[in-house]
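Of the protein chains in this complex, all but one are displayed in their positions.
For reference, chains read A, B and C in written order, and residue numbers begin at 1 within each chain.
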Amino acid sequence: MKMDIISIKPILAVLVSLMAAILIVVFRDYRNIREFWTISASIIKFTIISSMLPCILTGNTLYYELFSVLPNISVAFRVDALGILFGILASFLWILTSIYSIGYMRSLDEHSQTRYYAFFALALSSATGIAFSANLLTLFIFYETLTLSTYPLVVHKETPKARSAGRRYLIYTLSGSVILLFAIILSYSIAGTLDFVNGGFLSKSTSITNLQILFAMFIIGFGVKSAFMPLHSWLPSAMIAPTPVSALLHAVAVVKAGIFGVIRVIYFVFGSELLLDMGLGMALAYFVSFTIIVASLFALVQDNLKRRLAYSTISQLSYIALGVALSNPNGLMGGVLHFVYHAFMKITLFFCAGAIYVVTHKENISELNGIGRKMPITMSMFFIAVLGMCGFPPTCGFISKWYLLLGSAEANQLLLIIVLIVSTLLNIAYFFPIVLRAFFKKPAKQNGIEEAPPLMLIPIIITALISVLLGIWPDAPYSFFHIVRLMEGYI
Amino acid sequence: MRRVELEWIVGRYNYLIFIALALIGFYAMIAKKNLIKKIIGMNIFQTAIFLFYISMADIEGRKAPILVPGVEEYVNPLPHVLILTAIVVCVSTTAVALSLIVKIYQKFGSIEEDEIMEMMK
Amino acid sequence: MSEKMVESVVARTISRIIIPFIQLYGIYVITHGESSPGGGFQGGVILGTSIILFGIVFSLNTTKKWISKKILILFMSLGLLIYSGIGAIDMLFGGKYLEYGKLPLPLHSPEMSALSILMVEIGIGLCVMSTITLLFIFLAGEKSGTRMDSWEI
Partner (left out) sequence: MNIIQNLPILVVIVPLIASFCMPIIGLFRRRYCFYLTLITNFLILIFAMLLLNYVINQGEIHYYLGNWEPPYGIEYVIDHLSAFMIILISFIAFIMTIYSKEDVENELPTNAPLFYTLFMLLTASLLGIVSTGDLFNLYVFLEIASLSAYTLVAVGKKKDALIGSFNYLIMGTLGACFILIGIGFLYLVTGSLNMADIALRLPSLYSSHVVHAAAIFFVVGLSIKIALFPLHVWLPDAHAHAPSTISVFLSGLVLKVGAYAMIRVLFDIFTVEFFVNTLPIAEVLSWMAAIAIIAGSINAIAQKDIKRMLAYSSVSQMGYIALGIGLANTPGIMGSLLHILNHAFMKGCLFSAAGAIIHKYKIRNVHQFKGLGKKMPYTMAAFSIAAISMVGAPPFGAFFSKLFLALGAIESGKWIFALIILISSLLNAAYFFSILERAYFTKLHDEEIEEAPISMVLPTFILAMGCIAFGVFMFILEPFLRDIATSLL
């Protein structure tokens, strides 16, 4: 029997990093204490969120209503399987990213570190808020704060290029939010509620055309953050941000928030049944498969490592959307698993890119000849992650891709299977040259082994190992697999 | 078209005068470039309103509301009182406006709006 | 404006004679405000006009010697304070603002009202007189060194 358990834990989880942000600003002159707050907040946050897990695994949900804004609209939190999945993912990776950030920021002796840590913590607060929000309004509030709190991180370098990237980021995301808010208000006027309900709160009470337009607006609204083409161009330019930001926010928190919104809209606003009725699920699947292929093609020609990773992210995010849009158990399973697994793999890749930058100050792939000999550990981890991205066993990427293929087959969509296979080939085409160049090309001059500082290396190793571990032993107790299993009821 | 009868005009001549005066004042306030003329227009406009109030209160055959033995019917004194207040407002507005114009003349050396605008550029 | 505004002897002589009568009339209008047409505002304007006439015929500086700006500002505020104070005093004795009937005086309520209104009229008259005069002094004195944007006296 499913139950709503009243609990303030979700609020605590949101508030922890908010408090951390305040403490970070207060202790801005003592960098050790400041960074202590970052790490301890991340650990506390992870502890709080994982303490909710056993309860969720038994099929219950946690609920807390903060206050009501309008009749049937309140600012409220509900932790369900999908929410806790995102929450755990973000908070766990925050621990690693905090450690990594300290190494990265200190090695590069960056300016405005207080601002960086404070807004990082705020961004995590918002991401947790998104994960745990119980209705569209709450989700929108945190979605918007996420946008605003990541803006200073994008512009961190304070160069004209960074400013223009920040401007582009704001233009895209704020326009997206405007459309999103409009869609939210429209759906409130149609349904009179905004609470997420399994199976969707919208019904065929209005005309099909209205619902189709509404869905399109939702997809555009969330699609900006999940970087569906042609709404993607902010993401590659946002790569000017410090690498930990790109790693956690632009590979996990922000973009996954967009995808998370898409999942919420598909299963909790419209309901898969209604969408399939209107034929919108398949439309979305084909829409995103365009992104899968084209983004991979874009990635082929990028020389800047982080930009190539960004285009890879764009392509991989659409995998998730594809799986979710299929609206069958295997597709959903594949999509949501990819949601998690992609995070681990992509964060490893970004961490490696950051480590390379810290050690060699090189950002372009063409300059990476023989880097594998100089930084063997980093590049091996990079290789593991690349294997995962291309979907080779025994990494976790294989599992999610397998489910995606199963889901496509189940839906009798031959074309989508072809898309997935072609994109895998393209993944290989743009990732393997990096590895080959790193290990088999002769560097200009040999300097011996010079690795990044341990504070950076350890997170890299952990994430890479986890991506392998999740591939070998996917159904370990309390693993993501079990959480994803709970979601089968969504269909 | 409806024929405008003379009687209709005569019966409402006070309102017609009010409208005519108000429009003259309004025109001067908006269209005149000379600041003093604007103020004159403002005064005409306000005076028109005063006349409107006063004539509105007047009833033929009734006397001013002063206690005099033998007079039974008075006109409504309230509009007069209101207009007294409105006159005070008008006077203060005019005073403020005039002092502003004096200052403007000191600083810009002109009270023609277009010349001042030219100078402000 | 020049130091001596009007050179005409006729104007000076006539003004000398007429100004006291104007002022007397002003005071009459003020004091009979509560029972007949007139009142503080009208009387105050008449009083103010007499001073302005003095200022035009003689000179601004003579006027300022006769009644200084400081005094006028004081009168202006004082008049307003009398007006609002009389109204407020009633509140101290349980009445409403401007009720004029609750003063602890051995008088009937209408008499008390009349008394209060007389006081109010005097206050208003004082205020209007000084305001009108001040307006004249500020506007006219602009060139002779009295700057109206300055509180300096």
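What we mean here is this: a residue touches a chain if its C-beta (ideal position, glycine included) is under 8 Å from a C-beta of that chain, and two chains touch if they have at least 3 such contacts.
Treat the numbers as computed from the prediction; the structure is a model and nothing was measured.
Q: Which chains here touch the chain that is missing from view?
A: Hidden chain contacts in the full assembly come out as A, B, C.
Q: For the chain left off this view, which of A:F86, A:Y116, A:F132 or A:Y188 is in contact with it?
A: Residue touching the absent chain, from the options given: A:Y188.
Q: Just checking the interface: what residues of chain A touch the absent partner chain?
A: 66-70, 75, 140-142, 144-145, 147-148, 152, 155, 158-159, 162-163, 166-167, 170, 174-175, 178, 181-182, 185-186, 188-189
Q: State which residues belonging to chain C touch the missing partner chain.
A: Against the left-out chain, chain C lists 70, 73-74, 76-78, 80-81, 84-85, 87-88, 91-101, 149-153.
Q: For the chain that got dropped from the picture, name the residues of chain B it touches.
A: Touching the missing chain: residues 22, 26, 29, 35, 38, 42, 45-46, 49, 52-53, 56, 78-79, 82, 85-86, 89, 92-93, 96-97, 100-101, 103-104, 107-108, 116, 120.
Note that only the chains that are shown with their structure count from here on.
Q: Measure off the straight-line distance from the CA centroid of chain B to the CA centroid of chain C, and report it in whole Å.
A: 25
Q: In chain A, which residues are in touch with two or more of the other chains?
A: In chain A, nothing touches at least two other chains.
Q: Could you check chain B for residues that touch two or more other chains and list them?
A: In chain B, no residue touches two or more other chains.
Q: Name, in rising order, each residue of chain B that touches chain C in their complex.
A: Of all residues in chain B, those touching chain C are 64, 66-67, 84, 88, 95, 98-99, 102-103, 106.
Q: What does chain C use to touch chain B in their complex?
A: 35-37, 41, 135, 138-139, 142, 148-149
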